[in-house]
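For reference, the structure I am asking about is given below.
The complex appears here without one of its protein chains, the remainder shown in place.
So, subunit A:
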Amino acid sequence: MDETVAEFIKRTILKIPMNELITILKAWDFLSENQLQTINFRQRKESLVQHLVRLCEEKHASLNDAALLDIIYTQFHQHQKIWDVFQMSKGPVTVSFRETEENAVWIRIAWGTQYTKPNQYKPTYVVYYSQTPYAFTSSSRLRRNAPLLGQIFETHNSTTPLQERNLGLDINMDSRIIHENIAEKERVQQITQETFGDYPQPRLEFAQYKLETKFKSDLNGSILAEREEPLRCLIKFSSPHLLEALKSLAPAGIADAPLSPLLTCIPNKRMNYFKIRDK
C-alpha cells in the first residue's frame, strides 16, 4: 500500500470520534468481520489507529477505498459543513461515489492540476439528488473548478431508474364513507402534483422572507393601514424538510391550493432568501 494512502487513512480514522468508530467502519465494509474482531477498541486511540492501518495494509487498501471512508465520515458529519447549491451546466481528479436511500448520490472530488496529483486533503463534496438538476457542494475552491465539475457530471451520469409512483389518491375505499368534497380533493391533489412534481423534494431547512411592504388591512381606519412607510418584517420558515412540509399543506387541508407563489417558487428560482417590496 502506498505511503500516502496509509497516511491518508490514518488521518481520516483519527478524525472519527470513538463512539462512531465501529459504526463507520461497518458502513465502510472494507475490513472483514474477522479483522474487526481482532481489534481492541478500548486501547488508546493512537495504537488503535495504527492497528487499523496495519489491517488496511493487509487488505491492500487503495486510494478509492480510502476516499470512500472519507465520504462516509463526512456523511456522518455533514452538519459541520456549509453547503452551496450549484446547477449543473454542462485536471486530473479523484472521484468517489456513494448512494444513499434518499435518492442522493454523494460525490467526493479531490482536485489536481496539470502539474500536481489530486490533493486528498482538500476535497470537494457534492450531493446530487438524482431526480432534480441540482447539486449541493461544499468547498471554497469550487469557483475555480466549476467547469471541471460540469465535465464530471456528464461522464458519470447516474442512470437510476425513475420510481413508479402510485398517482392515485390515497382514499379509504370503504363504501360506508362518502367524501363529499372528492372533486375538491382531486383538484388539490392535481395542483399539488403540478406544482411539486411526483418525486421527493430536495432537502431544505429554511426559507427567509424580508418584507418591506406597506401594511394591508381589511379593517378601515386601522392605524397601521395609514402608514406611508413600508412595514419591515422578517419571516423565517424552518423545518427538517421544508419543501415536503409545504407540499403537504394543501392536501392536509391546512392551506388552500394553489399555494402562494412566494412559497412554490423556491425550487424554481433556486433561492431561499427573498426580499419583497411593493411594486
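Keep this in mind: a residue touches a chain if its C-beta (ideal position, glycine included) is under 8 Å from a C-beta of that chain, and two chains touch if they have at least 3 such contacts; residues count from 1.
We adopt the following convention: contacts and distances are computed from a predicted model.
Among "Large ribosomal subunit protein mL37", "Protein O-linked-mannose beta-1,2-N-acetylglucosaminyltransferase", "Centromere protein M" or "Cytoplasmic tRNA 2-thiolation protein 1", find the name that the UniProt record gives to the complex chain excluded from display.
Hidden chain, UniProt protein name: "Centromere protein M".
Looking beyond the chains shown, say which of A:Asp2, A:Glu102 or A:Glu184 touches the absent one.
Result: among the candidates, A:Glu184 touches the missing chain.
Among A:Glu3, A:Glu101 or A:Asp174, which residue is in contact with the omitted chain in the full complex?
If we include the chain that is not displayed, A:Asp174 is the one touching it.
With the full complex in mind, choose from A:Ile82, A:Ile223 or A:Ile254 the residue touching the hidden chain.
Per the contact definition at the top, the residue touching the missing chain is A:Ile254.
For subunit A, which residues lie in contact with the unshown chain of the complex?
Within subunit A, the residues touching the omitted chain are 172, 174, 176-181, 183-185, 251-254.
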